[in-house]
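With one protein chain held back, the other chains of the complex are shown just where they sit.
Then we have chain A:
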Amino acid sequence: MTFLERYLIAVDKCYVQSLNDSETEPYKSKYEARKLFEELYDVDIGDKSDNLEKEFQTLDLIEEDDKKKFIMIQSDQQAKELSVSKKHRYLIHLLLDYHIAAIYSDTEERSEGESRLRSILTSIEQALHHPLLCSLSLNLLNQLILIRTSFEQYNDAIEIAKQTEDLYNKSLVIEPYLLREIIHIDTSIQADDRRQEFEQTYTHTLFYLAQIYGKLDQKNESANYCRLTLERQLTMFDTNHSKHFDPFDWATNCATLSQYYMTNHDFATARHCLMCADKMLENVPSTHAENDKLAERIASFKRCWVKYAVNLLSDSSDRLLQAADRDVNPNEIVRSSTTPQFQFKLSLPPPTITCSFILDYDQARQVFLFAMDKIDSAKSYYILDGFVTDHVELCQDTSQLYSKLVFFESNIDRKCKMHKRRIDLLSTLCGEISEEHYLYIMRQLLFELGECYSMLLDLKLEQKNDLNSNKTIEKISHLTKLGISTFERFLSTMNDKKTKEKPETYADEYVRPVLLAHFYIARFYSKFIDNRLENLQQSLNQYKIIVNYVDKHPNSREYIEQEYSICKEMIDLLPLKLEKLRQIK
């Protein structure tokens, strides 16, 4: 067996077979590989090649501070070390050192691994970007980044990454050989393939940086490195290196990245990412083994678009409100940007939705219709019976879209109609799904439905002041009843399944929703037009429930601070009002 063959067996053991080690002996193959590498130190390489000889002409081996070091030779200089085989043997030793150091760090002996890697680095740092050394340098620096990160020395790791970046930039003008070509230059390998391999390793560097910045909670930086990673993966697609590129994953990651920019109010970039994701999905063969997966992903991306629309409307209204508060032009709050921070190299169709902040109803309506279209087609995949959670989330998004659209609408009749749509949608769902099995979902739906009734009621009361008709009064009383029963149903979902009784104590995360439900009910009772006396008494009772609960559970007060003081006040005031009403009677 040749040296190279033995080396490749060790590499295979180290990086491929080790993946299958059992739980009880997780590093079995790594240790075996280390042994194989160690055995190679004393093996003669044998053949010499002209190619290698040529490359070594630009590389000199000197001794400095008791250490052998490679340096670059300029064309007009004479090498100190003339023996190619000496240089070659030393370089191979460094290569073996590298693998062994990497094994140390992979088997939880990182300090040992690191000191070995640092020692190699001193031997090559003056010639990092030599074609023969390039790959070794890059891999070595990547290893160091991993180790520094594992010690939580993130800034060190970033420093090393900068060195890596410098190396990469210098490597652009040369042709870096593969790691194993340190042993023997393989003339059958295409320059392109060498480049790809090298690029792939550097992509890892960027990916590590994305994770490091993620750990430092510098999300923007992290996102940027994720983007660079995606960008580099995309070049693999361009050059048809399909083994390194999976359009399906790329599209998914790109769509996910859009959700970051979207929640960061950068709609231009978010839109670009989503369009690229959609576009890339076209490259997934429809004969894709998991065909259902493709259909699922298409529907899933539509949901990303829906979130985009909801956030765009929501951010736009926030922006206008803030501008009004401070009495400034909305652009002083935040300016719409229409150009994304970066552009993936994909040819895209013209966008079908704006990325500027919305200013008026007509623009809002466009966004709304766009999202509704996405919702409808996503729903044809996420049907209710079979995908309850997804389907419900789509309906909740629909409700949110209406509620955002209401902001831009000023006609009270139409506002009422929009809330009515939400009510229809949510109450239908509440009737259809099993409360027992989708308890969480049911609670969310009931709460939002209750809120809708409350909002609609307020609008109707406003209308009543303008047009006093019996019909509105009837409607108001009807709405009030529905609102009360919805919140009561919400509260009943909290009851013990067996005893049907209200719990003494609610879990922290329910305290606010539960007490708010009582608060809403109190408000509803106070809106009844007839039977004032009885209804106000009911309202008072609800306020008392809240205050009693908080008094019994002082910790819960923080969840409902503002409302609590109002309840207190109401408990003082309502009895006076009730007394007055009684007197009138």
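As a working rule, a residue touches a chain if its C-beta (ideal position, glycine included) is under 8 Å from a C-beta of that chain, and two chains touch if they have at least 3 such contacts; residues count from 1.
The rule is simple: contacts and distances are computed from a predicted model.
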Looking only at the UniProt record of the hidden chain, which name from "DLRB2 protein", "Kinesin-like protein", "Septin-type G domain-containing protein" or "Phosphatidylinositol glycan anchor biosynthesis class U protein" is the right one? "Kinesin-like protein"
Checked against the full complex, the residue among A:219, A:417 or A:557 that touches the missing chain is A:219
Contact with the hidden chain (one of A:84, A:210, A:234 or A:401): A:210
Write down which of A:377, A:410, A:469 or A:548 is the residue touching the left-out chain. A:410
It is residues of chain A that touch the chain not shown, namely 19-27, 107-112, 146, 149-152, 203-204, 207-208, 210-212, 214-215, 219, 222-223, 226, 229-230, 233, 249, 252-253, 255-257, 259-260, 262-263, 290, 297, 300-301, 303-304, 306-307, 310-311, 317, 320-321, 323-325, 329-331, 359-361, 384-389, 400, 403, 407-408, 410-412, 432-434, 436-441, 443-444, 447-448, 451, 458, 465-466, 493-494, 496-498, 504-510, 512-513, 516, 519-520, 523, 562-563, 566
